[in-house]
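First, the structure itself, so that you have it in front of you.
Removed from the display is one protein chain of the complex; every other protein chain stays in position.
Moving on to chain A:
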Amino acid sequence: MNKAIRITKSREGWILEAALILLAILFVIPIYYLIVTTFKSPDEATFHPLALPFHFTLSNYYEAWNAMNYPKVLMNTSIITVCSVAGIILFSSMAAYSLARRDHAVNRAIFYFFLAGMMVPFQMGLVSLFKLINSLGIMDTLLAVICVNIGGGGIVALFLFKSFITASVPIELEEAAFIDGCSVQKTFWFIAFPLLTPVTATVAILSTLNVWNDFLNPLLFLQSRENSLILLEVYRNIGQFSVDWTSLFPMLLLGVAPLMFFYLIMQRYVIKGVAAGALKG
């Protein structure tokens, strides 16, 4: 009896697994198509869309690489991402620490002031923001995008840091440090911050995905080719459809490749980070 149940169960499990694998294959076809098409001529891609390319040609890549000025835009995108993510981690962990450890009325008001921002579509302020960036004299600089990223990205980060500090960073160590005459700064950097590693990783991963894939802010605040980013180049170059449409595919792939590598190497952490960021808040 028991055995019979187990057999039908394992058969069901097998069917389920087969169905899921089939679904996963359908799921990756667009990505597979994106990759193989980068090596094909328009004719080959039209008549054998899913076949492996007959003859690998890298000339498409060569053209895309040059048209996008890839080394330059990769560098710019990396600078924006690293600075924004560092700024978000630095400022929101400091603020969260202070808000968690000094739980008085003013700080509680400040916390709710931040929290309210999670429900406000700040994009509606873009016109004023545009004006502000202009009058600060940072229009068409990477700094403009970094500042906006830190402003907007800090909200969720602060929330994550604060709930982590309240829930799992013991205050006893800090109290001992204070008695020994340790300053607030030193206590934070040498005692509290190292204990924040799990949530720092979560914030870093979520912010990296957001900042790297952000398109709207760079579109508005970066105009010159000198300060262009990967996605801006994809957008500017693909504008119109050309007859030689497969030559645009390397550009798409170069557009997503850095994050794809990031994900392939760090997938366990990325998946954990996304789940933790959503549920621990």
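By our rule, a residue touches a chain if its C-beta (ideal position, glycine included) is under 8 Å from a C-beta of that chain, and two chains touch if they have at least 3 such contacts; residues count from 1.
Simple rule for what comes next: contacts and distances are computed from a predicted model.
Peer 1: Looking at UniProt, which of "Membrane protein", "Sugar ABC transporter permease", "Fumarate reductase iron-sulfur subunit" or "Xanthine dehydrogenase family protein molybdopterin-binding subunit" names the chain we cannot see?
Peer 2: "Sugar ABC transporter permease"
Peer 1: Tell me which residue among A:39, A:70 or A:97 touches the hidden chain in the full complex.
Peer 2: With A:39, A:70 or A:97 as choices, the missing chain is touched by A:97.
Peer 1: Name, in rising order, the residues on chain A that touch the hidden chain in the full complex.
Peer 2: Touching the chain left out of view, chain A contributes residues 13, 16-17, 20-21, 24, 27-28, 30-31, 33-34, 42, 45-46, 49-50, 87, 90-92, 94-95, 97-99, 101-102, 107, 110, 114, 117, 119-130, 132, 147-148, 150-152, 154-155, 158, 178, 183-185, 188, 209, 212-213, 215-216, 220, 231, 234-235, 238, 245, 248, 252, 255-256, 259-260, 262-263, 267, 270-271, 274-276, 278-279, 281.
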